Every structure is written in structure tokens, then in C-alpha cells.
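Only one protein chain is missing; all other protein chains are in place.
Should a chain be cited, it is by its letter among A, B and C, assigned in written order, with residues numbered from 1 in that chain.
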Amino acid sequence: MKPILLWSDGLVFLLVIALVLFFYKLREDPQTRTRWAQVFSSKLGMVAFTVIMTYVGIALLDSLHFRRALDAPEGMQTNEVFYDNKVTSVFDVLTGGMGERFERTYSAPFALISFEKKNTVDEQGNSVRDFPPLKYAGLDLADPGDKWSDILSKSMAPLGWGLLLSGLLIGVQWLFLRRGLFPWHASWVTQAIVICTAVWLVSISKHYHVLGTDKGGADVLFQSLKGIRTGVLLGTLATLVMLPIAVTLGVTAGYFKGWVDDVVQYLYTTLSSIPGILLIAASVLLFQVYIDLNPDFFSIGMEKADARFVALCFILGVTSWSTLCRLIRAETLKISQLGYVQAAHAFGVSHTRILSRHILPNLVHIILITFVLDFSALVLAEAVLSYIGVGIDPSMGSWGNMINGARAELSREPAIWWTLSGAFFFMFVIVLAANLFSDLVRDAFDPRTRLGGDDA
Amino acid sequence: MNQPTMNNSGASDIRMRVNDLEVCLTGSNEKIIKGISFELQAGKIFALVGESGSGKSVTSMAAMRLLPDALKITAGAVEAMGVDLFNLSEARMQEVRGRKVAMIFQNAMTALNPVQTVGQQVAETLKLHTALRNSSLRARVVELFTEVGIPEPDSRFNFYPHELSGGQQQRIMIAMALACEPEVLIADEPTTALDVTIQEQVLDLIQELTRTRQLAVLLITHDMGVVRHVADEVAVMYHGEIIERASVHEFFHNPQQEYSKRLIDALPDLSKFHHERSQEPLLTVEGVKVHFPIRQGVLQRVVDYTRAVDGVSLTIGRAETYALVGESGSGKSTLGRAILNLEEIAGGEVRFKGQAVQGISRSEMLPLRKKIQVIFQNPFSSMNPRLTIGEIISEGMISLGLGLTASEREAKTASLLERVQLTSEFSRRYPHELSGGQLQRVAIARALAVEPELIICDEPTSALDVSIRAEVLDLLQELQREFGVSYLFITHDLSIVPTLAHHVGVMQSGKIVEQGSAEQILTNPQHPYTKALLASVPRVDED
Amino acid sequence: MFAYIVRRLLYAIPILIGVNLLTFTLFFVVNSPDDMAVSQLGAKYVTPEAIQNWKVKNGYDKPLFLNSEEGGVGTITDTIFFTKSVKLFAFDFGRSESGRDITSDISVRMWPSLAVALPTFLVGIWVNICVALMVVMFHATRLDRWTVFVFVGLMSISYLFYIIGGQYMVAKTWRLVPISGFDAQGQVWKFLILPVLVGVIAGIGAGARWYRTLFLEEANQDYVRTARAKGCSEITILFRHILPNALIPILTGVVVLIPTLFMGSLLIESFFGIPGLGSYMLDAIRSQDFAIVRSMVFIGSILYITGLILTDISYTWADPRVRLN
Partner (left out) sequence: MKLHVRMVFEAIVLSLCVLALSSCSKDPWNNPNPANPKGLVTYQSVISPAPPKHLDPVISYATDESIFIMQIYEPLLGYHFLKRPYELQPLAAESMPEVTYLDTEGNSIALGEGEIAFTRYTLRVRKDEHFQPHPSFAKNASGEPLYLFSSAEEGQQYKTVPDFPETGSRPVTANDYAYQIKRLADPVNISPMLGFMSQHIVGMSELSRELGDVERDGWLNLNDYDLTGVEVVDDQTLVITIKKNYPQFVYWLSMHFFAPVAPEVDRFYKNPGFAQRNLTLDWWPVGSGPFMLVKNDPNTEIILERNPNFREDYYPSEGAPGDAEAGYLDDAGKRLPFIDRAVYRLEKEVLPLWTKFLQGYYDRSGEVHANTNGFFDQAFVVGPEGLEAAPELADHGITVSIDVKPSLYYYGFNMRDPVLGGYTDEKRKLRKALQIAFNAEEYINIFYKGNGIVAQSPLPPGIPGYFPGKAGTNPQVYDWVDGKRERKSIEHAKALLVEAGYPNGRDARTGEPLKIFIDVQSQAISNPMMNWMDRQFAQIGVQVEYRPADWNRTREKYLTGNTQIFSHGWLADYPDPENFLFLLHSPESPLVCKCDGTNNANYASDEYDEAFRAMRIMPPGPERDVEVAKMVKLFQDDAVWLYAFTPKEIYLNNAWVYNTKRHGIDKGTLKYIRLDAEMRARKQAEWNQPVTWPLYAGALLVFALLVPGVTAYRRRQRATAR
């Protein structure tokens, strides 16, 4: 086994570390603490947070990549170990090989037979054209009629294990958190549901394809799950990438005013006046050309796909940079008129110190709100970009690619609905959770939207 | 309109009666109003006095059933003209509001709909409750405008609120309230947002209308001067209860409660003055001008200047207080900022101990920053909410390089906090945990931390309640005696001048129209503007 | 006001130059003129002469930004960037790489775009305002919270699903309207129902939620309390006081979009087969037709800047407090 750190993996773990440090630092600030407390004091917030954390957790597990070592070649003496060119992640291992059970082609959820006929030779040697049975579905079944009772009986044990596991986890949390002010029970219920579902899915997928298979016979559920990493990383990294630019330029423009302000305003007006989709398309193509011209930089295919993915994050970040920059500039202008900045001037505090101690900390809420608001927008944008053809590399699982590949499947009679539904469901859940959560965060942090009667 | 409300049965004509009113927070059932009762009589002004948070505004809103969703009425009754308002359906209640009971609010600027003309807004009330329409409606509105003293009432009909001055806006509010000849008028801090000279006029208007129309008025205010000026009866509210109730005369001459006394003491005493002590000039301001350019046209050329400060000269001596008095927009704060070198000076010069303050670089300015400090008006915005009090106070020590170690700074912070009557443990707290008065003390401590010789106090007490205001002013004086600092005291409120200032300058439209010793200005004003300002200062010894 | 607009227009010039510079850089790094020639000439029997001919014919035979061979002004003027940009500023978009006149294409395609985008825009705003007003009516009840939840749910669905779902249900399964197409002469409305419906429904979640926030924000203003104290009914307050005030941010928020309506919607147009500018742009991206992309970027920028100016003007119109300068 050889661990692989893809660019996006590195960035996302960097982001996690940064976030942890950030919250550790903020912990001391009582005002921020009360605001977070406000977010978490709602049950909805707890549930949404738990769902988001589940997705993030999966994304992180799916970001721990490694290459499997190949067995030593027979009859050869070599100390060198060689590795598979397929990159595997810890998440792949945890799903119990869900992604390795390929069928021939389409099959419906929980189906026992393929969705398409095939010429086969029966025992009498006659050529028959019929729906062939699936390789990895209902193998223990004697009679196809018992399918549902079989599914039911196979669900019992994993559900039990799931309950046990969640019971343990929740028990530990209960010990520490029972005295807290927050509605943890809402989170616990969600956690229990998530854990039970996860255990059930992993175990039942050994016997059935829960969401069927796609054209190439790959498990749709597994693909949808792989989409999680792409979605979550895109949603966070794009913002992460643009933050430094937007904050630096916005703050300098708002604080120093004058020609700096003019230049920054010119920059973002120019950028935002270009139709976004054209800018993104052009940049993605640009990077694709770079990758094509330098194939030697990427030793395995996954790295190439990953490079394009990181580039897409960059591009989305840069193109959406202007909105945040404008907000930050306006807020900086406002803050620099406030008494405490004036007072700092009167005390002769240096510019750097004013910026770092007085202005930046008071912009954090804007950055935070942008971060959570942009998340869902970016996840949704990915699907559209894939449709236009400038999205994620097709070899990397993503909901956008799934939707793009599957939109014609509906026109088939009978329609193939599961690929689309799988992508839709997983995407909808995270976007919904993120939207709900961002609503709460905004209510708590944005003084403008805090409405008196709203939370009554 | 012939209104038969002229009922001269005197004191017995009770228009509204509030009985054991209780209001709670919806979520926590915490009582905001703890069972209060009073009644309003025709032709009388009943003043409900209290500081912010005492529940006086909630009382008035509860009476109108206009409480926000976060508050609810839990007990009591409000009767108006014999009808229990709390038993009416919401639809019926709408007929009472504006028709029987009308209300005017504190800030007319925001209380008027910004996108409707003032005429329309007054007409709307009439449309709701009377049969007047079209030209007769308009005529009635113009009539009302005339009555409340709006000049050129006919053309003002089509003005938007922002095109009128603050005083006129409040007059429009009054016209709107009186449009349907209500029996009861509730005035919630009607003059707080106005400059003193205007305040006087509006109060006179209310008083006059009360008499002529035999209104029953509930006047809600925190300003004892206002009470003294117009009210017939007064009730003091404290933490949701009425702690004292008496006629105005009785109240001012013989207050029963300690709290009431404190409120009354806050009124200025124009008999005692500080006398000039030192002649050694610390700060000289010579013909200082601050101009803001007005740009126009395609190329944004500067066509003219707003002359915010237009040739001001003054001198402040050591350990002396110079009060700069003027109404909002007179340029007094800009002058303060110019002295601090936070604003560029277009002409003249500022000299501190003979050294020119303007036109020097940021680093050259540093030694002077130690000597000149500032206290701002709003204590909440002048403290970074993300720093602790300790950090806020020590910031100046660090940046101005006092050369102290961390522990020395801590010790100094602690002693400063104690000096401003706070405890040293405050240094670990955050600004939002402190009250306005405490914050202003912190601001004083922060200014003192670098051992300045001059502190520019920009309206340091205008955001504070009266009882706290006195404490802060006392503290400032004490410190002056102790450390020998000088103050440039910028204020709109002439009433605090006698307790504080040695010198007074009156500023109007960027110019000082009159200056002299405190006694001279307050007892023998020369300039008509000073006279007008002085006339509107409420005094205890009136009558 | 006039001076203000003139100044804004002058300010647009450097922005447009910047935009142009950026598009040029991006596209020429991706596609050298040779690449463009090859893409247009097809895969079989391409000779270097043919590539050279194509470059000469389409004006790509010069250096990109700097012509070192030409002296003086020619260093800058005798380049692809300069010659192509100057034409853009004169609104001469030239020919697409496949040889069609872009100006005439755009002028034809603009109207179908507008035919879809404008009704979607207007009906969308109308529906959103109606829905938001209704929600505000019963605000702070359980129902209100559920509606907000539904709004967020609607927002969380990808636009693609609205389109695919709409086509599948309304047109394919129920056969109520044509599934796609456009007929400029005949019954245009028949083809507009579904795209407009999809566009409006897809926008309800975000739109109505935003408007609800605006309405509630206004509902907490002092003048609303004044209106209550006057004895206005809830309905009157909503329509005569809250709505006109809330319309200011709504109006100014949407005015910036009005000029961009001409650009159409990429997705709606390509899914519903509407021959507008949105699908024009998408085709241009896919076939990497630089001449079209450049023109569309230019037009897009102009429309965006127009939108900004219109926003400012609409402020003065909607809000008596605002004066331009």
C-alpha cells in the first residue's frame, strides 16, 4: 500500500486544519460563541449540521487515497514493490467492495436480472435471447419470488448492528454532552438514522444493487456516494481558493481608498461583467490544454482528473471572487468609519495592526456567510457545468456527470430512472442541508437579516 | 368639522384608564410591565418618565395593542371612553387606532413612510376613518398642516418626508395623529431626536393643542426638562413599575423617591460656574478651515466646497475645559477630528504647545498622539467588539510605545480601571457585556492610559441616561483635578456646560459665533443663536 | 443625472477593453489560430496551405498583441487584438469562424431569447411577490416556517431537474404542450408555456424567500408601526406601505438583470430548442468559435454595464430619497 496525496486531498485537509484552528481561536470570542449557540440551538440546525458532517466525513474518508501493492511477480526475485495504477480510498474499502461488483449493463434497483436481453445458450444448447441473471444479485435465492422476504431477512442483522453502533456512539456523546444547552437529541436521531442506513447499505449491497447499475454495469449507489467527495470538495475548495484574493483586495480597497480602490473596483467590475459561464468555460478549456500538453506531470490518470478538478475549483473561485470582494470592500468602508478604528488612529496604531486586529476579525461573519451560502450554489453549478461540457473530468465520479450521462435515459421505454434519481437524491440532501444551515448561520451572523419576530 | 369633544368637566373627565397592566416576554414569561395603573384626563398632559428599559414605551404600545410578537399582554385592562380595548377584535381595534387614540413617535424620519408624500400619509388617516375624499380631503390636510404650523402647507402636501426638516417631520406626525380628532394622544419621546431649539417649539405645539382640543395626552419621555416644561402630572417608571406619581409642581419640589431625586438633580443649575484658572495656552486653533469638495459634471470636477469648519479660532489652557456647543451639523465634531489630525485642514493652523499638528507624517505625529486623546460619542461603536477591555485599554500603550512590559501594562490597566470606578476584573470582559456608562468609563480609561494632556470629548454623554450622565461628568471633573488634563468638550447640550466648562464656544454653520467664559455665555449671551439655545434649556428653578 | 450617465458610459470603455483583453488571452492560450483553422477545416486532407489560407481569410495571420516587425504605431495596431477589438467597439462583429455574419445572427436570435426570458422574468417576479406576500400574511406561524422550508427545498433542486422533469411530465407524459421547438411566425405562446413555467417554478424557492425577507425587513420598520397606529388594516399596510418600500430593493435587484435578458438562458434554450442567444453561446463554446464568443462576451459586458446604470436610474425613480451624483 502506498498512500497518495492528491492535490485536492492536500487542500481539503489543509482546509480542515484551518477550520479547526479558526474555530479554536474563535472559541475565546464570546460574541461568536453566542452566535454559534444560536445556530445550534435549533433542532433543524442540528439535523442539518449532522447531515453536512456525514457528507464531509465521507468526503474526507474518500480523500484518504492509496495505491494497492501488487503481489510480487511469480518466480522473480525483486525487492521493488509495484503498485496498482488504480487509486483506492479508505472509503472504497469501507463500502465493502460495493464499487467492484460490476454487472454487464443496466439493471434496475434490487433487480435479479439484467435490464437488457442477451443472446445466451441454454442447457439444451439452444440459442436463447432473454434477460440474463445478474452476477451479484440475489445469489442465495432459490426462487426469485422470495426476493423481498430475502431482502427483509438480510436487512435485520445490519439494522441491529447499526442500532448497536449508533447506540455506542450516542452513548459516548451523551456522557459528555447531556448537560449542554443544545438539542443534541435531534442530532442523535439523525446520527442513528445515518449509521443504520450506512450499515444496511454496505451489507445489503453485497447481495443486491440498491440503486441498480448503469450502462457499464457499475453500481449506481456507489457512484452516487463517490459524487459526495466531488460535491463537498468543490463546494468548499472553490471558496477557500478565492478567499485570500477577495479578502486582500476588498480590505485594501475599502481601507486605503484612493487609487487602490479604483483599481480594485475596476478589476471586479471587469471580471463580473463577463458572462460567467463563458469565463469558466474558457478557463477550464485553458487548463485542459495545459494538462494535455504536459501529460508527464501526472503519473496516474487519477492525478490528471484531480488536477482538472482543482483547476475547476480555482476557476470557480476566481470567477465568483468579485461578489465577496465587493461585500468586503463595502464592509471595510463601513468599519473604518466606526469609532474604534478612529480611536485606533488616534492612538497611532499602525495600518497593519488596524487591519489585523480591528478590521479583519470584524469581517469574519461576511466570509463565513459567503462560505456557507456559496457551498450549495457551487454544488448545483457543477451539474450545469458538466452539462455544458466544462465540468469535472468524466473519470471522476460526480453528480453532474451522472446527470449529464443519464438525461437521455429517460427517453427510453421503459425509462431508466435510477441513475438520475440516485444523483438527484444525494445532491438534494446535501444542498438542502447546506441551505438550511446557511440560513441559520446567516440569521445568526448577519445583523441585517436578524428579524425580531422571525424566531419567535 | 364640528367636534363636540370640548368637555369642560375638568379633572373628572377621564379619557383613558390603564388598570394593572402586565406585559410578558412571549418565550420566558419574564414580566416587562409589572401591573401598572394610571388614567388620562382631557386637557391634561400625563408624563410617564423613566430611563431606557424602564418599560414606558412598552406601556404605550400595549395600550394601543401594537406590541411586537415577542411580547404579550398577560393581565390588566385598558379602557378608552368606557370601552375595554383588550376585548375588541383586531378588526374593531383598527377603528379605534387613529380615530379615538392616536400616537406620535420618537423619530419622525423613520416613522414616516419614505416613499409616500406627507400629504398622502396624513390623508390616509382621514380616509380610513372619515368620509372625506378628493378635494375636501386635501383641503382638510392643508388645514391640519396650517394648524400644526407647517409653512406653505399647500405645496408641502406633495413633499416627501426626507425633504422636510426634523421639526417639520414631527409636526406632520402630529398632524397625522390629530387628523381624526382623537380623544387620546400618546406621544412617545416626541422631541428626543430634535435639536433643542426645535424641541421647544414642538413641545409648545403639543401643549397648545392639548389645551385647545381638550386632548388627553400620555407623554413618554426620559427628559426631566421636558416634563418640567409641559406636563401636568408625572409618573416615574422604574423596572416596569410606577414608583412615584404626583403633580408636576409637587414632584419637582418634593420628590419622594431617591431615584426621582437623582433624575431631578441631573437638571442644570445655572447659578454655579467654573472660573478660568490658567492662562497658559495648551492648544491654539487659528482660523482652521475644513472643506469637503463638492464634485459635479462628467469629469467630477470640484465645483465648490462644503465648509464644515470655516475659520475657527480658539485657545485651551492647561487643566481647563473648553465646551464647544452647537447643534448637529454645525461642524464641531469635524473640528475635533481636525485637531486630532484625522481630517485634513484646508486653512489655518492647529498648534499644540506651539508645535504644528497638521502637515506632519504619521510617525512624526506619534509623540503628539500621546498628548492628545479622544473619547467618542457612542461607546458601543468605539470599542472593537472582538477585543477584551484589557486589550482595548492597553492598545494605546503598545502602539504609542510607552515601553512597558506586559505585566506593567496589566498593572496599569488595573489601576486605571479602578480609577474610573470599575474593578480590575473588567479587563477580561468584552465590550458587549458592559453597559453604556461602564463603556464610557472604559473609554476614559483608555484615553488616560497614555497620559495625555488634552482629551477631546466628542459628545461623551449624549448616548447615556441622565442619571449615568451625571456620574460620568463627575468622573471627568475629578480626573481633571487629579491629572490636570484639559478637555475640549464637544456637545449639543448646553445644560451640562455649567457643571463642567471654563470656556464656552458656540458654533453654528462652521463658525464660532460667540465665545467666552461659561458664566458670561450662560448669563449674558450676546448672539441671538446663543440666546435661542439658552432659552430652550430646561431649568428647575422655572415657574 | 445626464452627467452621471455620461461619466458611467466613459467608465465603461476601460472595462470593455479589459474584458476584451482577458477573452483574447484566455482563448488564444487555448486555441492558437492554427488550432482554430484545423477545427474549422475538418479532419480529412488538411494541408498547411489550407490552414494558411484560412488564417489570411479570417484575419488571424498577424501577431497577437505586439507586432515587432512593424515600427511605431504599427507595433500595436497591426495585430489581431487591435484589429478585432476596434471592430467590436464599432459594433462590427464580423463573421463567425464558420463564415456567417455574427451581427445578423445576433439580431435574429435576440428575439426568441427575449420571448422566453421576458415572460419568465415578469411572471416570475409577479408570482414570487404574490407568494411572498401570502407568506408574510401568516408570518410567525407554523405554516410560515413550513413554507420557508419548502422554499429552501425548492431552491435545493438543480435547475436541470426542473427542466428534465418538466419535459418528461408535462410534455411527454401528459402531452399538454410541445416538448420543444420555436415558431417565430405562428403560435409562439404554445412553445413558451413550458419553458416559462419551468423557469418560474425553478425560481420560486429563491425568489419568494428573498422577497419574504425583504417584506419582513420592511414590516419591522417604524413607519409600519405608524401605519398601524393610524388604524390601517393588515392588508392596507401590506399593499400600501410595505410593498412600495420593499419594491425598491426588489426593483433595483432585478433591473440589473433586464438587459441580460437579451442574452437568454443557456440551459432553457438548449433544452427547449429555442434559437436564442443562450444556445448560440453554448454552441459557440462547444465548437470553440472564438469570433462568436468574443462578440457575445462584448455584448454581455455592455449589457451588464447598462444594467448597472439602469439600476442607478431606477433607484432615483423608485426611491424619492435618492439623487444621482
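Just so we're on the same page, a contact is a pair of C-beta atoms (placed from the backbone, for glycine too) under 8 Å apart; a residue touches a chain by one contact, two chains touch by 3 or more.
This is a predicted model, so every value here is computed, not measured.
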Visible contact partners (per top-of-document touch definition) of the missing chain: A, B, C
Residue among C:Ile5, C:Leu21 or C:Leu41 touching the omitted chain: C:Leu41
Chain not shown: contacting residue from C:Phe27, C:Tyr168 or C:Phe215: C:Tyr168
Hidden partner interface residues of subunit B, rising order: 65, 73, 85-91
Contact footprint on subunit C, counting only the chain that is left out: 31, 35, 38-39, 41-50, 53-54, 57, 95, 98-101, 103-105, 108-109, 112, 130, 133-134, 137-138, 141, 143, 164, 167-186, 190-191, 234-235, 238-239, 270-273, 275, 279-280, 283, 287
Touch residues of subunit A, complete complex, unshown partner: 70, 72-76, 78, 80, 82, 84-86, 102, 104-105, 116-119, 129, 214-218, 285, 288-289, 292-293, 295, 300-301, 304, 394-395, 397, 401, 405, 407-414, 416
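Rule of thumb we're sticking to: only the chains that are shown with their structure count from here on.
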Whole-Å gap separating subunit B and subunit C, where each centre is the average of the chain's CA atoms: 49
Intercentroid distance (Cα basis), subunit C paired with subunit A, Å: 28
Multi-partner residues of subunit A (at least 2 other chains): 452-453, 456
For subunit C, residues that touch 2 or more chains besides their own: 140
Residues of subunit C that touch subunit A when the two form their complex: 14-15, 18-19, 22-23, 26-27, 29-30, 139-140, 148-149, 152-153, 155-161, 164, 168, 172, 213, 216-217, 220, 263, 266-267, 281-282, 285-286, 288, 293, 296-297, 300-301, 304-305, 308
Complex interface listing, subunit C residues touching subunit B: 3, 6-7, 10, 140, 221-223, 225-233, 236, 240-241, 244-245, 248, 318-321, 325
List of subunit B residues in touch with subunit A within their complex: 26-27, 68-70, 337, 340, 342, 362, 365-366, 369-370, 372-374, 376-378, 381-387, 392, 395-396, 399-400, 430, 432-433, 446, 450
